[in-house]
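Apart from one protein chain that is not included, each protein chain of the complex appears where it belongs.
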Amino acid sequence: MNQKNHVNSFTLRVRYGDVDPMGFAYYAHYLRWFEIGRTEFLRELGVVYRDVEESGVIYPVTETYVKYVTPATYDELIEIKTRMDFLKRASLKLSYEIRNHESGAIHATGYTVHAAMDRSGRIVRVSEKLLELFGDDKQNKK
Amino acid sequence: MNQKNHVNSFTLRVRYGDVDPMGFAYYAHYLRWFEIGRTEFLRELGVVYRDVEESGVIYPVTETYVKYVTPATYDELIEIKTRMDFLKRASLKLSYEIRNHESGAIHATGYTVHAAMDRSGRIVRVSEKLLELFGDDKQNKK
Amino acid sequence: MNQKNHVNSFTLRVRYGDVDPMGFAYYAHYLRWFEIGRTEFLRELGVVYRDVEESGVIYPVTETYVKYVTPATYDELIEIKTRMDFLKRASLKLSYEIRNHESGAIHATGYTVHAAMDRSGRIVRVSEKLLELFGDDKQNKK
Partner (left out) sequence: MNQKNHVNSFTLRVRYGDVDPMGFAYYAHYLRWFEIGRTEFLRELGVVYRDVEESGVIYPVTETYVKYVTPATYDELIEIKTRMDFLKRASLKLSYEIRNHESGAIHATGYTVHAAMDRSGRIVRVSEKLLELFGDDKQNKK
């Protein structure tokens, strides 16, 4: 079944070690949260990234962007919302929202772009499983 | 003296704790390297960010972008090159390159955008010192 | 009610960014897990550390020890077990176990010692709430 519109929600708490002297989550931690978001997004759809890497195709991040709206603070429960933006033959893009879990107030939005590569760094085709889940018809026929 | 074209170079080593199971520097560490780059860029021009924050104006990151070209690896010496992209009345943008220190091969490029705020989160004017260093004439007259 | 023997269990997943080139969780992350363990241990007993700090008494770590038994690996579910080892007038000690969530196989054990201080760094008495929860009778009477 196509899952192009699937959204995963994952909740976690901002920890002491994540927070800077201003009392705000350090800006690099959002990338860690994006990683957690996409791992759980895929897991929910039956794709375990650990197994993916063991299959020989890796999906390194080639681009990332974050827009910081309001800072997340210590001990706050945040929600990471992840969805697939597009999946092409050899790349894919995921987008993310970080929100306060209770109020829904937005902390940040962003995306990551990934290339499909083998371990020697050569561009390869994304896995059949991912094409099935997220490919559009045109992509599948290419 | 206007320093709009100044470039700071800072060299550091990729550490064990920075590197992921693929043997590559984890993608979030690049944002840490950008932070080091901009801190040293400002220090070289006589601006100590610690003092800046104590003066009451803070410059939180409002946007960041990274393009990952080739992965940095364990124990590698990397060079962070930082420059000011623009400085406006209440915001500024810095851009960065991460390269192998010896070969100059590029690992990543990117930028951060910052807003000038007081501690209550209100937008304020960037400091006179920064305007002096990086403002263009039109900006200074606004 | 005295909670000297209370044990908190908190489960989390080892993330990509936590894992080193050997495929094992980097040794510093265990201290982060200890922090999560003690925060959740206290929360379960009605003590929110964020509020504790706001009350003016802080509990910085003065000593920590970790014994690493077998490495935790990427994407593994681990369990952090936390208990109070002792609580004295101006200090306390917590101990921790990190285990595989399913098999119970042990990854690490360790402890943290904390001093009670005010914000100027002076040693102060631990809070009444903590004495109530964890003090032994002799301690309370001192």
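Chains: A, B and C, in written order; residue numbering restarts at 1 for each.
Basically, a contact is a pair of C-beta atoms (placed from the backbone, for glycine too) under 8 Å apart; a residue touches a chain by one contact, two chains touch by 3 or more.
It should be emphasised that the depicted structure is a prediction, and the values quoted were computed from it without experimental measurement.
Of the chains displayed, those contacted by the omitted chain across the entire assembly are A, B, C.
Only one of C:V14, C:L42 or C:V66 touches the absent chain when the whole complex is considered: C:V66. Screening A:Y26, A:F41, A:Y96 or A:F134 against the full complex identifies A:Y26 as the residue touching the chain left out. Residues touching the missing chain, restricted to chain C, are 21-22, 24, 27-29, 31-32, 35, 53, 58, 60-68, 71 (touch as defined at the top). Touch with the hidden chain on the side of chain B covers residues 15-17, 32, 35-36, 39, 48-50, 74-75.
The chain not displayed touches chain A at residues 16-17, 19-21, 23, 26, 28, 74.
In this text, only the chains that are shown with their structure count from here on.
With centres computed from Cα atoms alone, the innermost chain of the structure is A. Where chain B touches chain C, over half of the residue numbers in use are shared by the two copies, so each contributes mostly the same positions. Between chain A and chain C, the centres computed from C-alpha atoms are 30 Å apart. The residues of chain A that reach two or more other chains are 32, 35, listed in rising order.
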